[in-house]
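Dumping the structure here so I can ask a few things about it.
The complex appears here minus one protein chain, its other protein chains still in place.
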Amino acid sequence: MVVVMKLTAKPEEIAAVKQRLEEAGFQAHFIHGVKRLVIGAVGDRRVIDSLGLVALPGVEKVVPIMKPYKLVSREVKGENSLIKVKDAVFGGRELVVIAGPCAVESREQLFAAAQSVAAAGAKVLRGGAFKPRTSPYSFQGLGEKGLQLLAEAAQLTGLAVVSEVLDEPSLEMALEYVDIVQVGARNMQNFRLLQSVGRCNKPVLLKRGFSATIDEWLMAAEYILSEGNEQVILCERGIRTFETATRNTLDLSAVSLVKELSHLPVIADPSHATGNSRLVIPMSKAAVAAGADGLLVEVHPDPARALCDGPQSLSTEDFQLMMEELQGIATAMGRDL
Amino acid sequence: MVVVMKLTAKPEEIAAVKQRLEEAGFQAHFIHGVKRLVIGAVGDRRVIDSLGLVALPGVEKVVPIMKPYKLVSREVKGENSLIKVKDAVFGGRELVVIAGPCAVESREQLFAAAQSVAAAGAKVLRGGAFKPRTSPYSFQGLGEKGLQLLAEAAQLTGLAVVSEVLDEPSLEMALEYVDIVQVGARNMQNFRLLQSVGRCNKPVLLKRGFSATIDEWLMAAEYILSEGNEQVILCERGIRTFETATRNTLDLSAVSLVKELSHLPVIADPSHATGNSRLVIPMSKAAVAAGADGLLVEVHPDPARALCDGPQSLSTEDFQLMMEELQGIATAMGRDL
Amino acid sequence: MVVVMKLTAKPEEIAAVKQRLEEAGFQAHFIHGVKRLVIGAVGDRRVIDSLGLVALPGVEKVVPIMKPYKLVSREVKGENSLIKVKDAVFGGRELVVIAGPCAVESREQLFAAAQSVAAAGAKVLRGGAFKPRTSPYSFQGLGEKGLQLLAEAAQLTGLAVVSEVLDEPSLEMALEYVDIVQVGARNMQNFRLLQSVGRCNKPVLLKRGFSATIDEWLMAAEYILSEGNEQVILCERGIRTFETATRNTLDLSAVSLVKELSHLPVIADPSHATGNSRLVIPMSKAAVAAGADGLLVEVHPDPARALCDGPQSLSTEDFQLMMEELQGIATAMGRDL
Partner (left out) sequence: MVVVMKLTAKPEEIAAVKQRLEEAGFQAHFIHGVKRLVIGAVGDRRVIDSLGLVALPGVEKVVPIMKPYKLVSREVKGENSLIKVKDAVFGGRELVVIAGPCAVESREQLFAAAQSVAAAGAKVLRGGAFKPRTSPYSFQGLGEKGLQLLAEAAQLTGLAVVSEVLDEPSLEMALEYVDIVQVGARNMQNFRLLQSVGRCNKPVLLKRGFSATIDEWLMAAEYILSEGNEQVILCERGIRTFETATRNTLDLSAVSLVKELSHLPVIADPSHATGNSRLVIPMSKAAVAAGADGLLVEVHPDPARALCDGPQSLSTEDFQLMMEELQGIATAMGRDL
């Protein structure tokens, strides 16, 4: 950390900063600039926030140098984490595709989706049983009934299952039925939920909050790892920007950058990112070319009748087409699909 | 709602849209444009999302016309909602100031803060017992012990108390001790929590998510009202933008606009918005001039020793000064402080 | 366009809106909603702004339905525009790569760059002679001397040349030396400059402003086409968002979407978008997979000695590598490289 003193800082103010740093176990190095003093402080990055340095008289600003996360970092673990779910492995050579409807609506809808995505090569079935909806008047999901249907569909097709959890009760319920628990974008900084999934022994699919920086996203993963669960799959799903032509802006640089910063697998969700089914296939290709370890795609047997997110759902035919078109890109990237 | 058909839409596609609308109880009005058909559809705004129109063949886009919220709207209730908490009333002529430390740290710290903010004219004491922190390594709050201290400080000073809740268990605990429960910015779309506070019988302070649009914020309030709790106080606390010179960008237009759109009281939190104690006083004045019904300000007896958010906390002396400087603005706005 | 009237609109206010619309040549269709009147208006999209409808009493809001652009639209011209520059064609099967240094610094630097990018398969040489720099104290470019060097390098290598122009004088000068004139991101809404390049008879590379919506970007192109120059190549180069880990956020959905909305060729610039040379290769691949018609990449023989944008420049070795790695993606996309 670097502490920049004001031009007008007095000697006793400088001494107070030095003392505060040393109390906290930091070593203070004085760098006398052309006009002002800068103090380089060496110590534990994680306690900076509690030092209160910025509020001390004479301090202009504090510039953190190191990253705030540790367990998720490539500096701590150089090789890729491999996360095995049934016969799929996230983070290795394989490109894992997760597909299924936004919400579980009925046995017919789910099973039609499950069978077609399995046939087309998906390894994991997605489907929402608990739906966080902007409006209280929108369909909120089937709850446990939805989870049961997912488990049945999984048994039938051999797919693994991922579903979103919202709180402690829905997590406990989901753990009986699913292979991966999903923390949604709106809950990425629901720290209670992060701690809860950090204590369970199943893989966690952690979506990036639509306004979360990469650092905040990795810190959310750090919460989970710090509770003991190292099986975290990160999922980029678009960020909120000024652009309104797409629902969000898919940030594929984040995929490449997070692969560099962290050992965790990273997948992309072009359906939520774009909100537009016509952009799902090109953005799936782009995500794979950017280095994503997999994809999460919404597929519905009848998108125009979907109770949720129909505009962004692929039909089963389009999904089949997507898987075919991805093949060439996957090969060019040295990945198996 | 308006459904814009593609240039290339076929008669049977148009008929299918008409049928879908009519099935859902909408009346369809055809407007034949210079080149394309536009369909005006009259019916219940709240079911638009589940119609799946955008996914129908031949549809270019769907433009909603009406607001998605109802109970929170001024169209439903013209006069201001007044929310009474001890001897303060939010939404009327009075300007209600909420003040106190970011986190409850100790009896000494809290009581020093409480006594000084009460003496300076605050009506409500704030203090975090459960702290949502970006880093798992930061101070997470004293929990129930913090709530007990808040209740004691309230009794001593006559202040009302507000504190943040994170989930069902912390809500249940808080309801025994506090006068207002706060839903924080990161939980503004934690719909489970919104439903829970919607079923309690105490006022709710609902912070705007730092990336929430005004519509989403009002929809979050709609969740609470739709569960039966009409006592919602909205709090603007800055939005995330590209600007990094301040922690967030305080959106004071939102204060004025929400006062126009909704009957609920709106207050502003310049401490979290700016992250900079030097900007708290000017932004407090600006918020009052923009029409805010009150303020939420962080005050700490020793900001440089604060375990949380020291850089943005006013000292007790600065808070006293703020209250004095606000007096003239309040008078000019016809408000009592 | 749809005009939404207020709940409280009086009959004479409604009549005034109708009259204003009809004066401007629009047909007004009344749609009586559950509670309020909505007026569908059919006419020339391009005059909406000058109708002043929103300022009329009784009007709540005006919702435009059609796109504001015309000449650039696929609805006007269905097939791709092909733009030929020397022996490269933008917008067809070929993937055209533009490469070279941020700024022309010296004959040695430019010629080294030109020869290596030509050898690796680039078709167009880029190099800045007039540099728009955030700081007045930064290197501002060599001016006409830079243009002369570019022309010499082009002659030597057979490459075409593109260089940025800032105003009328630099445009006139550049037209003598370059094959394509570039309008930079900061000038995307410099409408005088757009009009000037619209009157010249050379292709224009139009970068997206880093805060421009897709509609604004296409309107900027519309300015150029409306002056008679139809040879516009669009270039996505990242948008400004809250994320600071990359310089900008490369918006690849925009590439796919603009290909759908417009007949103009679209390329991507991963160097400026990311500001990070390590992300240039993955983002180049992703751009091609998203459907880009080409790439613009910064290459410098000695990035660490670059007078401008060194951190994002590829070395000549890295560029060679990039071209090799792109081959597989290009083939998978059915493009020639």
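Letters A, B and C mark the chains as written, and numbering starts fresh at 1 in each.
In the analysis below, a contact is a pair of C-beta atoms (placed from the backbone, for glycine too) under 8 Å apart; a residue touches a chain by one contact, two chains touch by 3 or more.
No experiment lies behind these values; they were computed from the predicted model shown.
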Which residue from A:R133, A:R240 or A:R335 sits in contact with the chain not drawn here?
-> A:R240
Which of C:E94, C:D179 or C:E222 contacts the chain that the document leaves out | C:E222
Since one chain has been left out of the picture, which residues of chain C touch it in the full complex?
-> 20, 46-47, 49-50, 52-56, 68, 132-139, 166-170, 186-187, 189-193, 195, 210-211, 216, 219, 222-223, 226-227, 240, 277, 303-308, 310-311, 313
List the residues of chain B that touch the chain left out of this view.
-> 211, 213-215, 239, 241-246, 249-254, 256-257, 260, 273-274, 276, 278-279, 282-283, 285-291, 328-329, 331-333
Touch rule applied to chain A and the missing chain gives residues 2, 4, 7, 29, 31-34, 38, 40, 42-44, 63, 65-66, 75, 240-242, 244
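We adopt the following convention: only the chains that are shown with their structure count from here on.
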Taking mean CA positions as centres, which chain lies farthest from chain C?
-> B
Quick one: chain A and chain C, Cα centre-to-centre, how many Å?
-> 31
At what distance in angstrom does the C-alpha mean of chain C lie from that of chain B?
-> 38
Any chance you could list the residues of chain A touching two or more other chains?
-> 211
